[in-house]
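Every protein chain but one is kept in place in this view of the complex.
Each chain carries a letter (A and B) given by its place in the written order, and its residues are counted from 1.
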Amino acid sequence: MSTDTPILSIKNIEVLYSRVISALHGVSIEVQKGEVVSLLGANGAGKTTTCKAVSRLLEAERGEVSKGSIEYNGVDIKTMSPYDMVKAGVVQVLEGRHIFGHLTVEENLLTGSFIRNADSASVKRDLEYVYSRFNRIKDRRKNLGGLCSGGEQQMVAMGRAMMAKPNLILLDEPSMGLAPQLIEEIFEIVKTLNEEDGVSFLVSEQNANIALKYAKIGYIIENGRVVLKGSAKELSESDSVKEMYMGGGGDEVSFSDVKYYHRRRPCMV
Amino acid sequence: MWEWLPFFLEVLVGGLLSGVMYSLVAIGFVLIYKSSGVFNFAQGTMLLLAALTFVSMTERQVNFWVAFSITLVLMVALGIIVERTVMRPLANQSLLSLFMATVGLNYFLEGLAQGVWDSAVHGVDLGISNDPIFLIEKFPNLGLDIIISQFDIAAAVIAGSMILGLTLFFQYTRTGLSLRAVSDDHMAAMAVGIPLNRIWAIVWAVTGVICLIAGLLWGDRVSVSFTLTAAVLKGLPVILIGGLTSIPGAIVGGLIIGASEKLGEIYLAEYFGGQGIEHWWAYTTALIFLMIRPTGIFGEKEIERV
Partner (left out) sequence: MYYREAGRLVKSFADDRRMLPLKEDRLLSTLFVVGVMYILVTAFASDYLLSAIFIPMMVLGVATLGLNIATGYTGQLSLGTAGFMSFGAFAAFNLVLRVDWMYIPLAFFLAGVIAGLVGIVFGLPALRIKGFYLIVSTLAAQFFSEWIFNAYPWFLNYTTSGVVNLPPFHYRVFPFQELTPLNDAFWHSSRGRYLITLTITIALIVACKNMVRSSTGRNWMAVRDMDIAANVIGISVAKTKLMAFFVSTFYCGVAGAMYSYCYIGNLDFMIFNLRRSFLVMFMVIVGGLGSILGSFLGAIFVYGWPILITRLGDWIFGGGTLDTAFVENNSKIVVGTIIIVLLIREPGGFAALWNTTKQKLRVWPFSK
């Protein structure tokens, strides 16, 4: 494998739910090894759907990738199960945390390591490592997951994903319902994990400000289509993005002016 | 003044022993519910199916252990097939849908069993003696003149060791923790790569085994016929008292229901116009317990955050 094969390459996929509801029509995204890529879009744009298409969790929601292909490290993942994906090193951190409420924080983390069949010594090492990255949850290790605060739960969910030693984490709306300061903290952790542990990230976000601050590349997705792609710097300076996703870009602009990029063809990568 | 005591004890002990058999049925429920959120209503019919398969072989002079092993294999296969064809496609559906699927499954298996075998009554003989034990003869210095059924004791021992083994297996293994994770949140379990299918297949296979053992014990006790499916109705109040997700709960629940049923039958029935109160009495007992603890004695409290 040459070094420039992207770790993830989504090629013009379409997704159907229940065989009739079309959620994505033409989404192409590429994540290079060691990159943080952010996926921006409003509610219902299709961010979660994109992540689930990659982690293969779509099937559990009666969804399917009906066209296009997804390659992980150059290999088509069409036939893989969610289990295979985690085994291969792709873990999704679900939107809304989804931690195991009746398990303690530590048990939650342990479940992440099962996939590797590791011996208990190395699992212990990994636990310590995760606690060192996520300081906040260390004191809570014996607490029930369901009783943790939203921010702690987000960290447990991310820590649990890290226990699987992934190469790529699909982080779905980590900022959901969190205070700005905590969001910053979470993204700082993302940065550390990315820089020090070499994990690549595809981060879906509504909060464009923060997502573009920490990402290298950004994609904007709207109504199931990628409508804009660019480096984070470009995007955060683009007027339309400012207007639509960052709240305010100066004077009142008429709606139709703002949405000029709608008329562009979906960008093919 | 204590003349009533021996008789009371006799009734109580009899009730507790039959309660262990209820626990056995209940544990099958708990395992499946815990791991997949499926309230398996087909338990009773699976039990019947196991007993019928076994009986149909022994009645044709097949050796006991051969019949037992064949049935065992078939029940494990049935469990796995059910998991594949019914439960797997239903992953992530609401608990109500899952429950209803098992009700459908129950109906299906019932029709199948009745179609393949007849609805005649068969007997099972496990070779356990049915003679009563007079406690005063065995242990004279205890001074208790009560009668205990030998069969009940044997059945309770078998059921009890089965329960113990299962508890250990699921409490102290990685499979056990995976099981609890799966029972909490299917989607999250899938996201961290717990192979749901494998866990469920294990659980359904184990349930098949439990159904076989319970089916034989019940079959020996009350004969194998379609009334055996009523075992599920005995198991229900038990797990609900104990808490749907708790194996110890199933045991305690079984003992409570067993004892309360027998005691109710002896001491209460006369105030209620005679016979036949045991059905609703068991459920009323369960209801009383649930009013005090809405998720059963050991049941996990639902963690609700809006």
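As a working rule, contacts are C-beta pairs under 8 Å (C-beta built on N, C-alpha and C of every residue); 3 or more make two chains touch, one makes a residue touch a chain.
All figures in this text were calculated on a predicted structure; none of them were measured in a lab.
*Asks:* In the complete complex, the chain left out here touches which of the visible ones?
*Replies:* Contacts of the unshown chain, counting the full complex: B.
*Asks:* Among B:95, B:121, B:157 or B:268, exactly one should touch the missing chain; which is it?
*Replies:* Reading the full complex, the residue touching the unseen chain is B:95.
*Asks:* Using the touch definition up top, pick the residue from B:58, B:71, B:106 or B:183 that touches the left-out chain.
*Replies:* B:106
*Asks:* Among the options B:132, B:165 or B:294, which residue touches the chain absent from this view?
*Replies:* B:294
*Asks:* Which parts of chain B face the unshown chain closely enough to count as touching?
*Replies:* So the residues of chain B touching the missing chain come out as 39, 86, 89-90, 93, 95-97, 99-101, 103-112, 114-115, 119, 233, 236-237, 240, 244, 272-274, 276-277, 279-280, 283-284, 286-287, 290-291, 294-296, 299, 302, 304, 306.
To be clear about the criterion, only the chains that are shown with their structure count from here on.
*Asks:* Centroid of chain A to centroid of chain B, CA atoms only: how many Å?
*Replies:* 44
*Asks:* Which bits of chain B are touching chain A when the two form their complex?
*Replies:* Touch residues, chain B against chain A: 91-92, 174, 177-178, 180-181, 183-195, 300, 303, 305.
*Asks:* In their shared complex, at which residues does chain A touch chain B?
*Replies:* Per the touch definition, chain A meets chain B at residues 55, 57, 60-61, 81-83, 85-87, 91-94, 98-103, 107-108, 110-112, 114-115, 144, 146-147, 157, 160-161, 163-164.
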